[in-house]
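Below you'll find the structure, written out as structure tokens, and then a few comments.
Up next is chain A:
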Amino acid sequence: MADGSKVLDVAGVSKRFGDLEVLSDISFQVAKGETVCVLGPSGSGKSTLLRCINWLERPDAGQIYLTGTEIGVTGAGIVMSDRELSRLRTRIGMVFQHFALWPHLTVLQNLMEAPIQVQKRPSAEVRDEALALLAKVGLSDKRDAFPAKLSGGQKQRVGIARALAMRPDLLLFDEPTSALDPELVGEVLVVMRELAHEGMTMVVVTHEMGFARDAATRILFLDRGRVVETAPPERFFSAPETERARQFIQRYAGHVANGGCRT
Partner candidate 1 sequence: MIHDFGIVWSERNLLLSGLGNTTILSVLSAAAALLIAFVLTPALMSKQQWLAGIVRGFVDGMRCVPFLLFAYIVYYGLPSVGLRLDNWTSGLVALTIYNAAYMAEILRGAWAAQPREPIEAGIAFGFSNLGLFRRIVLPPLLLAAGPVIGNQMIQIIKDSAFLTIIALPELTHAASSIQSRHYVPFAAFITAVFLYWGLCLVIEAGVSSIDRLAMARR
Partner candidate 2 sequence: MTGGDILAILQGAVVTVTLSLTGILIGLPIGLSLAVLRWADVPVVARIVTVYVSILRATPLVTLLLLLFFALPNIGIAIGPISAAILALVMNTAAFNCEVWRASLMNFPRDQYEAAQSVGMGAGLRFRRIVLPQIVRSSLPGLVNEMSLLIKVTPVLAVVGVVDITRAAVRIGAETYDPLPPFLVAVALYAPIVFVLVSLQRWIERRQAMAEAAA
């Protein structure tokens, strides 16, 4: 683990939709520079957890702290105004399963929109940084294209660059490769691995076991809305402590061995 200062602290978060308890009493922390992979069967609440972190979903109970600041609730226990919530959200980058690029803006404009409009940073500086980010994800030549003209893999790389353009303290990935054709998954994982190596703090919900094994610093295993197990990837994959985790890994064992096919 990196320097040990907590970027994210999730304390006892619960969420229910009607009668269905999606998350119950989830607690975990993410230190600076960590890559935490959230694994679990579908329907285990992984995406909801991610969406609760930046309050796209409002948790029913529990607290979430970003570098010590509570998200969604002010010191006096009052729910934040949209404006305050927005300011905190700009520090959390999010990469979506279906890319969620803004269709009316070009690739470069997608990267520059929020830094200029929300963070109010000078446009020349934002532009330089955006161009550098596009080069980093290998899409310099697509800067003036509209999202609709890109392949899925390209869209998702733009999605990652767009999140990075906010200079976030934390990056959230919501199944970033599960909407992609199998042959396009690789190019996105390459970018994500690079970010992990550079020490970006990330929480990644994924079904890519190969990525989880060699890029994660820690695995968070969710089942039926609970954290069933949390461990470094080597230990999680070779010697899981719980029966649920063992079954889960067994089902995906083949995929782990050959280094991360889609599930």
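What we mean here is this: a contact is a pair of C-beta atoms (placed from the backbone, for glycine too) under 8 Å apart; a residue touches a chain by one contact, two chains touch by 3 or more; residues count from 1.
Per the selection procedure, all candidates are chains of the complex that A comes from, given by their letters.
In this text the structure is predicted, and so the values were computed from the model without any measurement.
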Identity of the candidate that touches chain A (this complex; choices 1 or 2): 1
Footprint of candidate 1 on chain A - complex, ascending: 54, 56, 82-83, 85-87, 89-90, 92, 94, 96-105, 113-114, 117-119, 146-148, 162, 166
